[in-house]
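As you look at this complex, bear in mind that one protein chain is not there, while each of the others sits in place.
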Amino acid sequence: MNSTLTPTIRIQAADFDTAAEIAALSRGRTDIGAVVSFSGICRGGETQALTLEHYPGMAEAEIGRHAEQALSRWPLTGLTIIHRVGRIVPGEAIVLVVTASAHRQAAFHAAEFLMDYLKANAPFWKHEETAQGTTWVEAQERDDDAAARWSKTWHAP
Amino acid sequence: MNSTLTPTIRIQAADFDTAAEIAALSRGRTDIGAVVSFSGICRGGETQALTLEHYPGMAEAEIGRHAEQALSRWPLTGLTIIHRVGRIVPGEAIVLVVTASAHRQAAFHAAEFLMDYLKANAPFWKHEETAQGTTWVEAQERDDDAAARWSKTWHAP
Amino acid sequence: MKLKYFAWVRERIGKAEETVEPPAEVATVADLIAWLTQRGDEYAHAFDKPKVIRAAIDHTHVQANAAIAGAREVAFFPPMTGG
Partner (left out) sequence: MKLKYFAWVRERIGKAEETVEPPAEVATVADLIAWLTQRGDEYAHAFDKPKVIRAAIDHTHVQANAAIAGAREVAFFPPMTGG
């Protein structure tokens, strides 16, 4: 249904400009009624830095598959997904999802679906630096649960 | 639970800078894990322009009440709501909601709740200009339904 | 008591606000609509589908059976279309 829309997907070490990405998706368009952006940000507290490792090739493929699912499920007019890798300090963004649609609920639900799926399925791993040393961040079971709730109501066409 | 957080609420004729509003909510903070923004944009097609009328005093009060509900229901660390009034042309933003939280689902759900409530309850009315003349935009029953679904699971403390 | 009108309710009545002193038997918002409807064609036109009309007392949404006693400002308007 949105087979003509090519999502923007980037995996990069460099920080990104959330505002520019939102603007790029909506600039000069008059068919967009709603733009939703999600920014995942590195929190501080115990964490001094995170280093993100990824599986090159599979990460792009997995995000691409989720993007195609979102496009087949909701009538999106724009989709951008950016995931950073490498060392990230508190306050910096880790991930960005921007969805555009004629309708607000499509934009909201597609963004939430993509974040739940990326958390549970995209091959990235966080290594955390604290004052006590470094450790691999453990996966949260609730992330699997969050991703699973979408499949209850959806079946591939 | 968030009684110390004062949301930013503005009703204004002037356009706003989505990027600056997002940045203002997260700049210099390291306790924010997720920022969700929703921009409602004037669509084109038949529409040549929208003029938004509002009920001064009640609009601020109603948005303020919804903001307090959102703050009591989700652990937000930041909240901005901007609603424009006056004449708006296709491609321009009408409304902006930005939510920040330690957790992504809180940020998503609070933003979606606020948009559903604003659509159904905030005293704003859209007057539409088309090539055929001008007319008041009719309310969509689905907007009432969208707002009602939140009250099924929520009871005031 | 101040009355305020918005959107096409305002257009049909031909004014944005006015001050009225309804008689004591006008107790509810529904009574007030019925009383206003008697005042002229413009009101009858504005309130010809009373179920569509939304009301607020002192900046808070109310139902048609809400009492108007003590109200400083009652507003009438169509369903909201903001957001």
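Here the chain labels run A, B and C in written order, and each chain numbers its own residues starting at 1.
By definition in this document, a residue touches a chain if its C-beta (ideal position, glycine included) is under 8 Å from a C-beta of that chain, and two chains touch if they have at least 3 such contacts.
As the structure is a prediction and not an experimental result, all values here were calculated from the model.
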{"item": "Contact set of the excluded chain (shown chains only)", "value": "A"}
{"item": "Of A:M58, A:V89 or A:A148, the one touching the omitted chain in the full complex", "value": "A:M58"}
{"item": "Touching the absent chain when the full complex is considered, from A:W74, A:F108 or A:F124", "value": "A:F124"}
{"item": "Interface with the unshown chain - residue positions in chain A", "value": "40, 52-55, 57-58, 61-62, 83, 94-95, 115, 118-127, 136-139, 143"}
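In the analysis below, only the chains that are shown with their structure count from here on.
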{"item": "Euclidean distance of C-alpha centroids - chain A vs chain B, Å", "value": "23"}
{"item": "Per-residue multi-chain contacts in chain C, two or more chains", "value": "83"}
{"item": "Sites on chain B at which at least two other chains make contact", "value": "40, 115, 119"}
